[in-house]
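Okay, handing you the structure first.
One protein chain is absent from this view; the other protein chains keep their places.
When the chains are written out, they are named A and B in that same order, and each has its own residue count from 1.
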Amino acid sequence: MNEQLEQTAPIPQVQGEHAPILVCEHLSKFYPQCLALNDLSLSLQPGRIVGLLGPNGSGKTTLIKLINGLLTPTSGQITISGMKPGPQTKAIVSYLPDRNSLPEWMTTEELLHFFADFYADFDIGKAREMLQHLHITEKMRLKTMSKGTKEKVQLILTMSRAAKLYLLDEPIGGVDPAARDYILETIISNYSKDACVIISTHLIADIEKILDEVLFLNSGVLVMQSSVDDIREKEGKSVDALFREVFRC
Amino acid sequence: MLRKLLKYELKATSRTFLPMYGLLFLFSIAMLIMFKNPSGTFGTTPMAIIGFLIGIGYTVLVTAIFVMTIVISIQRFNRNLLGHEGYLSLTLPTTIAQHIWAKLLVSCLWVILSCVALVISVMIMAANDNMMRVLSSIFSSMGKATQMYGGSVWAMGFSILAVIVTALLQCILGVYMAIAVGSLCPKHRVLTGIGAYTLGGIVQGTVGYFFFRGFDRATSADGILAGWFQTLSASDNISQVEFDIRQMHMFSISLGSIAIFFLVFCAIFFVITHQILKNHLNLQ
Partner (left out) sequence: MVWKFTEDRPIYTQLVEQLQLRIAMGQYPPGGKFPSVRELASEAAVNPNTMQRALTQLESSGLLYSERTAGRFVTKEADRIMQMKKEMAQHLMTEFLRGMKELGFTKEQTIRLLQQMEEESI
């Protein structure tokens, strides 16, 4: 009976027909000391949750900053929904950095208004609901919050936008297991077939089940782009196990 | 978008400045009360000490406002664009130029407001019945001057204002440029920044020297502008008033050209800052 099951089931066709959200064409980024990204080409469809994996220094952060418009490419092209990185793409990209970037002097309520002001796709009601659920009062000033609470606020603000591309840089690094489950649950429940979510992380085991596909980066080169289930079928092991093998120190 | 950036820039900075101004006015009023009595109210020693402390407090506040205006201008640019907040600010759907303008305009505003606050506090302290008379005489003489000399007086005023404003803008932009250049060398940010600022000053000074030497030469006996200059400064066949007006116009033009000179450097500093933030951003 297992053989019947193991016969590959058809992957739902819906996603393939839409225009890609992110396209990188021969993207390279040179620094005087190193080559951060080397001739990277990839294309990501909406409705996917993608893992961006690789050891430190593999170019993950560089790629994310290029998508964000915080860096400009040395050569090659990068487009988000067909547009070059700029104010228009920033309006449809929701970025969660791997550090706390919110102004400390603001209260949660002021931050809600800030996001609502600058981002047309911000859903203030949804954010409020999530904050309430986590017992974070709106009058609290960020300065007075613990690190974990600040991270949750940042996550809530990021996920309350109806963006086309979400960039989550190490969203679950250094959080307790309960918070981690909450974050993963938020990502799943936030799923939209019009949006693509890129999660950059090295904690693969925890997020593998929520990923559609993974991008393996090593020394600035895209080593592999594959769906999670394909890897498991072909290699007979999880992505986490494969990663450990490929990048064994 | 610029309006929104301005709004939040004001929000972030007014939390510091408004209370300081408020305190300043309080101390001014206290000073006024303390020193109103011409013969001095220092009959009693406690009063003398209180008076002394208020005086110290006032001086400290004035210094604090002066220092904070500079510090906050630097801090806002450095922290909000190049620090951790940069990850938030520079991924907002705005252009880099809008960010620079927002910081620039608000910094400018606080410099001007700080000066205004100082003037008001001095006026509070010196408040007496004579002041109203002094103020009204100032206004009436302005009116008389306009009657006599027409628009040329206002042109002088505007040219003075232009020089002050452009000098201010150029100063702030110079600081921004220095900070931006400093961010290119993360290991020696402050040194590089100071170096860039100094270099900017040297370049400006050198260019200015040649600019004005050129102007001087152009307007002297055999220079290109000599003819025009002579007509302006010739005093025969015209009335005293007409001569005065021409002098005023020369003044306005001279100052105007200085303002343009500053404006050019404003543009240079702006472009350098903009290019660094756009293409060579190095967020830590």
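The rule we apply is simple: a contact is a pair of C-beta atoms (placed from the backbone, for glycine too) under 8 Å apart; a residue touches a chain by one contact, two chains touch by 3 or more.
Here the structure is a predicted model, which means the values were calculated and not measured.
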Touching partners, among the displayed chains, of the absent chain: A
If I consider the whole complex, including the chain that's not displayed, which of A:Ile21, A:Ile49 or A:Met145 touches that chain? A:Ile49
Where the complex has a chain not shown, which of A:Leu42, A:Ile210 or A:Val246 is the residue touching it? A:Ile210
Touching residues of chain A against the unshown chain: what are they? 1-2, 5-6, 9-12, 15, 47-49, 181, 184-185, 188-189, 191, 209-212, 228-229, 232-233, 236-238, 240-241
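We adopt the following convention: only the chains that are shown with their structure count from here on.
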At what distance in angstrom does the C-alpha mean of chain B lie from that of chain A? 45
Listed in rising order, chain B residues that touch chain A in their complex are 1, 4, 7-8, 11-12, 15, 80, 84-88, 90-95, 278-279, 281, 283
Using the touch definition from the top, list the residues of chain A that touch chain B in their complex. 65, 68-72, 86-88, 90-91, 93, 95, 97, 99-103, 105, 110, 114, 117-119
